[in-house]
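Omission of a single protein chain aside, the complex is shown with its protein chains in their original locations.
So, subunit A:
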Amino acid sequence: MSDLYTAGQVPSSYASSLVVRVNPSVKLGLHLLCMLVFIFVHDPVTSCGLMLIPMVLALTAARIPVWTFVKRMAPFLLLFISTTWILSAYGKGETVLWHGGWVTITQEGLVKGLNIGLRMLGFVAYGALFAMTTEVTLLALSLMQQCKLPPKFGYALLAGFRFLPMFKEEYEQIKSAHRVRGVARVPGLRGKLETFTRYTIPLLAQGIRKAERVAIALEARGFDGTHNRTFYRELRVGANDAIYFSLLLSLHLLVYLVLTKFI
């Protein structure tokens, strides 16, 4: 539960690092571009090199503690292994490396599997780096100020963010209440479906009511959803963003050079 409360906030331990200070919209754009690069790469060695970039950045330019980052990435490692395994074990190919039972590992399959797996890991690493270094408030403000997102959506995003922990609490309450009342868990799909509707109705009822109240309260404070407003915090694109851009560019070049020169 504590995770939900602090989601979208950067811990003070690395809040002053370079990656945190990059304009969120710029960061978002750059990360998406970097992910795009993966698409054009078809050998696992290059993918591996590219994948290391966000990881190195996370530990250096973002100063995220190693353990925090590893914990965040750990679940995806499992996904990496299973993706790689499935693709290499069942993928088509000529050169058989190993054979046993239904499983035939071919070189082509292994290459493809590793490549897709590493690509996915790279995507996830860029995503994690972004999520762990971006204040949700600044992201919303930057999307409104730099990308001209209508404030209607920007502030809805923020209000929705505040709702996450409330939903979780609400859900726990309903679960407890139903337990006290002796709602038996009917086994099987039908039981699951029944439980789902039982939880959903009160959750939705409460959620819609809260959302409506917030909307009314914000409109009553003069919010009209348009760009006709000033901003307390003005976000700009500046030196940090240029540095971050050059950093990413040089790291990509470095990977390219190392791979072409030495391998």
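Note that a residue touches a chain if its C-beta (ideal position, glycine included) is under 8 Å from a C-beta of that chain, and two chains touch if they have at least 3 such contacts; residues count from 1.
Throughout what follows, contacts and distances are computed from a predicted model.
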"Energy-coupling factor transport system ATP-binding protein", "succinate dehydrogenase", "Amino acid ABC transporter membrane protein 1, PAAT family" or "histidine kinase" - which is the UniProt name of the missing chain: "Energy-coupling factor transport system ATP-binding protein"
Touching residue (missing chain; options A:32, A:147 or A:201): A:201
Of A:131, A:158, A:243 or A:259, the residue in touch with the unshown chain: A:158
Residues of subunit A in contact with the chain not shown: 1-2, 5, 8-9, 136-137, 155, 158-159, 161-162, 165-166, 170, 173-174, 176-184, 198, 201-202, 205-206, 210, 213-224, 228-234
